[in-house]
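In what follows, a single structure is set out as structure tokens and then discussed.
Of the protein chains in this complex, one is absent; all others appear in place.
We just call them A, B and C in the order they show up, numbering each chain from 1.
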Amino acid sequence: MTSIFEVSPRCQELQKKLIDFVNNDCLPAEEIYESQVGTGDKRWTSVPPIMEELKAKAKSLGLWNLFLNKSYPEGPGLTNLEYATLCEITGRCPRVAPEALNCSAPDTGNMEVFAKYGTPEQKAKWLVPLMNGKIRSAFAMTEVAVSSSDATNIETSIERVGDHYIINGHKWWISGAGDPRCKVYLVMGKSDPKNEHKYRQQSIVVVPADTPGIEVVRPMQVFGYDDAPEGHCEVKFTNVRVPVANIILGEGRGFEVIQGRLGPGRIHHCMRAIGMAERSLDVMIARVTDPSRRTFGRILARHGTVAADVAKMRIEINASRLMVLSAADKIDKTDAKGALRDIAMAKIMVPQMLQRVIDLAIQAHGAAGVSQDFPLARFYAGARTLRIADGPDEVHTMQLARFELMRGDDIRARDSAIKARRAQILDNGSKL
Amino acid sequence: MTSIFEVSPRCQELQKKLIDFVNNDCLPAEEIYESQVGTGDKRWTSVPPIMEELKAKAKSLGLWNLFLNKSYPEGPGLTNLEYATLCEITGRCPRVAPEALNCSAPDTGNMEVFAKYGTPEQKAKWLVPLMNGKIRSAFAMTEVAVSSSDATNIETSIERVGDHYIINGHKWWISGAGDPRCKVYLVMGKSDPKNEHKYRQQSIVVVPADTPGIEVVRPMQVFGYDDAPEGHCEVKFTNVRVPVANIILGEGRGFEVIQGRLGPGRIHHCMRAIGMAERSLDVMIARVTDPSRRTFGRILARHGTVAADVAKMRIEINASRLMVLSAADKIDKTDAKGALRDIAMAKIMVPQMLQRVIDLAIQAHGAAGVSQDFPLARFYAGARTLRIADGPDEVHTMQLARFELMRGDDIRARDSAIKARRAQILDNGSKL
Amino acid sequence: MTSIFEVSPRCQELQKKLIDFVNNDCLPAEEIYESQVGTGDKRWTSVPPIMEELKAKAKSLGLWNLFLNKSYPEGPGLTNLEYATLCEITGRCPRVAPEALNCSAPDTGNMEVFAKYGTPEQKAKWLVPLMNGKIRSAFAMTEVAVSSSDATNIETSIERVGDHYIINGHKWWISGAGDPRCKVYLVMGKSDPKNEHKYRQQSIVVVPADTPGIEVVRPMQVFGYDDAPEGHCEVKFTNVRVPVANIILGEGRGFEVIQGRLGPGRIHHCMRAIGMAERSLDVMIARVTDPSRRTFGRILARHGTVAADVAKMRIEINASRLMVLSAADKIDKTDAKGALRDIAMAKIMVPQMLQRVIDLAIQAHGAAGVSQDFPLARFYAGARTLRIADGPDEVHTMQLARFELMRGDDIRARDSAIKARRAQILDNGSKL
Partner (left out) sequence: MTSIFEVSPRCQELQKKLIDFVNNDCLPAEEIYESQVGTGDKRWTSVPPIMEELKAKAKSLGLWNLFLNKSYPEGPGLTNLEYATLCEITGRCPRVAPEALNCSAPDTGNMEVFAKYGTPEQKAKWLVPLMNGKIRSAFAMTEVAVSSSDATNIETSIERVGDHYIINGHKWWISGAGDPRCKVYLVMGKSDPKNEHKYRQQSIVVVPADTPGIEVVRPMQVFGYDDAPEGHCEVKFTNVRVPVANIILGEGRGFEVIQGRLGPGRIHHCMRAIGMAERSLDVMIARVTDPSRRTFGRILARHGTVAADVAKMRIEINASRLMVLSAADKIDKTDAKGALRDIAMAKIMVPQMLQRVIDLAIQAHGAAGVSQDFPLARFYAGARTLRIADGPDEVHTMQLARFELMRGDDIRARDSAIKARRAQILDNGSKL
């Protein structure tokens, strides 16, 4: 399917192993996981035992921590392109497979931060148990009171008092904060709110989850889903105190950290979205070719609009996959900054594609499509949110437009040269 | 807003009263209602007390049973057009206002069935308490095993044995069946499955909810919502036995009944959808003009794409409203059958519009837009479902296409006449 | 078709007569007209004789100057709504019918200007022959060098020197200027370019077409069409001199004049667009139901996507018609200014709808659809241009958005009241 992008034999081996693991273990475990999450308050206090089973198996299969790309000595040494192809496979089972491989957000991004910027002490204390899948983590950035899509709006204060930072702020959409295993937060706030350089006001500090002053207020819902046990929580920080050693990279370097953190993460999300789209298409094809479901004398696939929808979905998915892989390849060949435009394009295009693909699949299912009996409605909630998370469409669009519009002068210069040359040809009796 | 469609002074009076009631009572009660629904199993066993408060107030204000149009002596005598304008108002608060007025589905359609086709006994037993708001009801049509969008696929059997019908079938998406107040079902099934006329195989029978053999299996979810206490339930009927007097209209007349039932109901749904769209737009405007929310130095509304979205939403809403009112007006001037095309057009157009409108509003809210803090995500789940309920888009589309395509011969005849006339003009030296 | 909007019996009579005239004379004359336009330079020097035939017949049938609405004593006294319904009928044959009725742009707008603002001398000299269909006219506003969609950019200078104005400027897209019958221009320019009020810098003056200094440079093409004999011309004004009596309404009142001129004109364009859309749909239906055209064993209409397209076109057309008629009705009930939002909505919505409708019709025709054998490609060129003419989509969109966004404060106030009332209910033990 993705043959134009060559991957190493080792990656091909991992692909095969992972496909088997997802089909034989993760997908069969999906409903079991869901039922083990339970109901009521229990959803937030226990963790489905089947997940530990899956994690153990993944580890034994060598399908563990694959996200850490070749720039990290701690990881298995895959390229971003290679790991992207694996994300598509786990994306078919997004509720279970990524975590089973210890490759689920927000832990992956947090581990990258620790691996890239962490002190030896920070690594020992947090990176090691995270990489072992013993604890989980959260990244606290989005705030209730401001439009966080412009990250310079962030208002949480990180005030240095002696050897400590005192943190005060009101965050929400802190994914993972509801999980009893969540032991550590990376908190973004302003340590230097008056710095004239807007992008140097922010710092990121490590905050143990049991630090006094942290209150997990409530889980937010995404459409009707709470995504327990991780959840996306509203969290208040009131006079939360951590040692100054907990700073990441240094004061005022928060933006630097998140820039490095987000690029590859967006690609991972996008490739999982491709997997979700492929599964949605599979679910649809199974339904519309089901010989027992007929309307007006024919199976659904024999209605022309349904077949046309299937073709449309196939085209949209393939084009999206190429865009993501191409961006991943660009990261490999340059770096996240060099691939900024490519990442932005994938980040804009893929979730919108996924929305359309799922919407068509839902329609082919009738009411069943919006229910708990199929993964479609839940996938849709994820797709819709992905257009907002990690920067809304609009921010990426404007960034991309800026790049393109900078070409204006060059284009006009070339147009002038063409005009001059035309005059020359005409002067020459219309001879070259 | 809807001035081109004249409504009576009495209806104008009702509009004003209703707007006040929705603003002063229903919208303020929305969150209270939600919290009274509770959590866990309690959601299905109790009914929020605030609803009885609202019902009492609506009754005292004369805002009661407004849906029963002028063809019913029992009702307040509004035209379909007039009632449609009121549906838009209740649609702004869809979780609370329609029920407060005793105007919520599926009760309204069921009351119409009883009022139009019921025997005096059926009316006394079921219509009276329904109209008093003392009990609720359900309509059991959609089935698990077949594509119910082609209603001839329905497989539930209604077998006459002596003076009784024995009902066996497996239904789902039975709205209202989870409600403790639901006391009666109208069940559609096949009483004559071998009748060569495919539309005379079906009958509808009245089934008291406490009849032995009825099992409410589970509530279905719509996106993550369960819509308790009503719910949309999976229900099994196993050897359920009711007297033959419980037949509606007569054996084999099931299709006749549902045809009459669905037309105006679709209009009501569509107009409430207009109200939901207007509220979504209001919510969006409040957000993007909020002076405290700025990105990149401006309030959101000063970003060109946001303003363009607002304009687009306004156009789509207004066009949709005109289509629904026009269909309602057509019902009034002919009847539901005469307005078949107009109803189909509204039914196709409006929910798709609502999806787009809500999607834009969500995007302007960032993550808050998909959460429980705004009505948008929940509205979206409703909008998406409306494209499936009461006949999916595809069925209405094909019906509408059939009508249009029948014009082929007439158009070709006119084209021939034009050609003949052209030849005549040319023969006449290009003089008319 | 448009029954919800009541029109007078007299208008119904005119509708019938006009339908007959279009079917029996205009549509049969279409090809004849086209062939009489001729080829090469002849296209700009002669006028198809069949047009004078048609004009004579229309006049004799009382189908003449119908555009002048009831506010003009010179006209037949129709409302804007009534005339709009007639525009749909002529819109089916846009190349021939509107001119045959002396109801074609830009003459209609110019006649309105003369009728509304003209001095008795101006009326005698220009309005009378225009209303008799003896001469034609042009409106010179758009300029080569500036973005004319912001009309304050207009640079043409109208300088008063003694008893004359001296006009210098470079215009293009001056519709009608190529026609040998075009005897008069209304020219917009700046008489007071330094006026601090940006909308009082402009004036409009009457310029006889034979005034020295006017050079018709070339006809512009719209896609590949030149729309001869009228054309849309590039025109240079070099020291063109007219008496001061030729001012319309007074110096600095140019904006006032065009505001009054454009509102109803946009509605006329939109309703003709509805007629073009209906004809496109007819053409498509005739094609896809043609029993002699089959692909893969079926006539085209039996392919599901084709039928779905037909339904989609019907819905889009009907919704658009309602929007235009509603705007026309609003003009009648208030005035062009009062209907500003409604006109903007129709102006944005209708040409986009027409583009989509024609595009689908083209696709159903295969290559024939883009050719001279069907009206579709030519209609498309018109539809595309209509999104730019009389203000591009963007200008109307921003204007409309501004209106909506002004509601922000009111919405927030209502939200506050709802919150306060909720608190009150809660205080009252959750009782109303």
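Observations
As a convention for this text, contacts are C-beta pairs under 8 Å (C-beta built on N, C-alpha and C of every residue); 3 or more make two chains touch, one makes a residue touch a chain.
The shown structure was predicted, so the numbers you read here are calculated from the model rather than taken from an experiment.
Note that of A:Met323, A:Leu340, A:Leu360 or A:Ala383, the residue touching the chain absent from this view is A:Met323.
Which of C:Ala344, C:Ile362 or C:Ile418 touches the hidden chain is settled by the complete complex: it is C:Ile362. Set against the missing chain, the residues A:Val128, A:Ala145, A:Ala245 or A:Leu426 yield one that touches it, A:Leu426.
Think of the hidden chain as still there; on subunit B it touches residues 303-308. Mapped onto subunit C, contacts with the missing chain fall at residues 39-40, 142, 145-150, 153, 172-173, 220-226, 232, 292-296, 300, 303, 305-306, 359, 362-363, 366-367, 369-373, 377-378, 380-381, 384-385, 387-389, 392-395, 397-398. Residues 3-5, 23-25, 27-29, 31-32, 36, 49-50, 53-54, 57, 281-282, 285-286, 288-290, 301, 304, 307-308, 310-312, 314-315, 318-320, 322-323, 325-326, 329-330, 333, 345, 348-349, 394, 397-398, 400-402, 404-405, 407-409, 411-412, 414-415, 417-419, 421-422, 424-426, 430-432 are the ones on subunit A that touch the missing chain.
Just so it is clear, only the chains that are shown with their structure count from here on.
Two copies of one chain, subunit A and subunit C, touch each other, and the residues they use overlap strongly: the shared fraction of interface numbers exceeds half. The geometric centre of subunit B is 39 Å away from that of subunit C, both derived from CA atoms. Centres computed as Cα averages put subunit A at a distance of 49 Å from subunit C.
Contacts with at least two other chains are made by residues 303, 305-306 of subunit A.
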